[in-house]
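The other protein chains are all here in position, but one chain of the complex has been omitted.
Right after this comes chain A.
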Amino acid sequence: MEGMAGRKSSLVWAVNIAAFLLVLLWTIPTLGLLVSSFRDRDQILTSGWWQSFSAQEATGFVRTGTAEDAVQQDGLYVIEGTVLTEGQSLIAWGTGPRDPAAHQPGETVEIEDGWQLTVAEDGRYRLTSAAPFEMRRGERIFVTTGAPARLTTENYSRVLTAEGLGRAFMNTLTVTIPATVIPILIAAFAAYALAWMDFPGRALLTAAVVGLLVVPLQVALIPLLRLHNELGIGKGYLGIWLAHTGFGLPLAIYLLRNYMVGLPREVIESARVDGATEFQIFRKIILPLSFPALASFAIFQFLWVWNDLLVATVFLGNTREQLVMTGVLRELMGSKGGEWEILATSAFISIAVPLVVFFAMQKYLVRGLLAGSVKGG
């Protein structure tokens, strides 16, 4: 018995660890981006984001004071100052570019004709000479410094103003909200008719909706763009709202119909017997009862439209004023491929809203997925 219990608890441990590793693996990519978006731009490019909480090494040089700064002390000419700026610590230093980290802090080195240079651990240097200094430019001291990790929100303010992301955010919002609301309305009525009204061709229409669920929207791009041009809609918000409405409808009708079919028959029958019109039944009974399904679809459609790149590229146009956030992000990947502080920050801004919606409404999303897939099989 004891052996069994021991084996069981080791199994529990194994499951816990395996699950933890899996979750970690799935979270780390996003975490890396999030952390990077708050880092100093130089630090992003010189060290991995996983090092962002430890000190950052950097190399460079500072110049000492010039002859004018020299003072006389105990018969020596002395120039003093510091090589560090606030918050930095000194790791190593040197006097030539060949070997910029030759000396330890605190060492005293003779550079040339009797000049002695000491750089202390706190960064204070002391250059002494028996003869008066004559140089106009200060001597170079090469330093390897450790700076504390710097986390900042500068990237965010910069990206929102300079890279046009604020504008893109508004564009995305403008595209997304009508493209989410309108299909819900149209689909709700259609779903009610398919679920609870009796008419010839109902089975055929339902099957058609199921079939249209998988039509690749690539097929629709050129024909619709031409159609929009001929109708005078052209490229713009109206066109993209209509397109998203059309593309979202099959899923909307399918999800809502599946849900409405499951509503209790007695409620609807008794309302009919009481003389309620179909419109009243729909508005007062079906709509309120279908709220979970409506919410599910609303989230799907919201995420899909917000995250879409293809439909926006084709139906909205590509000038700076027209780009949605995915479009800006794509453009930045092309033009600022190496500037990770911009990319990471922009990407995070563009995924922030969907993530908030996701975590706030996850329950409905899961419910919708289950209704859409498990029942369909």
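Simple rule for what comes next: a contact is a pair of C-beta atoms (placed from the backbone, for glycine too) under 8 Å apart; a residue touches a chain by one contact, two chains touch by 3 or more; residues count from 1.
Criterion: contacts and distances are computed from a predicted model.
> If you look up the hidden chain in UniProt, what protein name do you find among "Peptidase M75 superfamily protein", "Collagen-binding protein", "Sugar ABC transporter permease" or "PDGLE domain-containing protein"?
"Sugar ABC transporter permease"
> Among A:Leu224, A:Leu255 or A:Leu294, exactly one should touch the missing chain; which is it?
Of these options, the touching residue for the absent chain is A:Leu224.
> From the list A:Ser9, A:Thr30, A:Asn229 or A:Ser270, pick the residue that touches the absent chain.
A:Thr30
> In the whole complex, what residues of chain A lie against the chain that is missing from view?
Considering the whole complex, chain A reaches the absent chain at 11, 15-16, 18-20, 22-23, 26-30, 32-33, 36, 44-50, 170-171, 173-174, 177-178, 181-182, 185-187, 189-190, 192-194, 197-199, 202-203, 205-224, 226-227, 237-238, 241-243, 245-247, 249-250, 253, 275, 277-279, 282, 303, 306-310, 313-314, 326, 329-330, 333, 340, 343-344, 346-347, 350-351, 354-355, 357-359, 362, 365-366, 369-370, 373-377.
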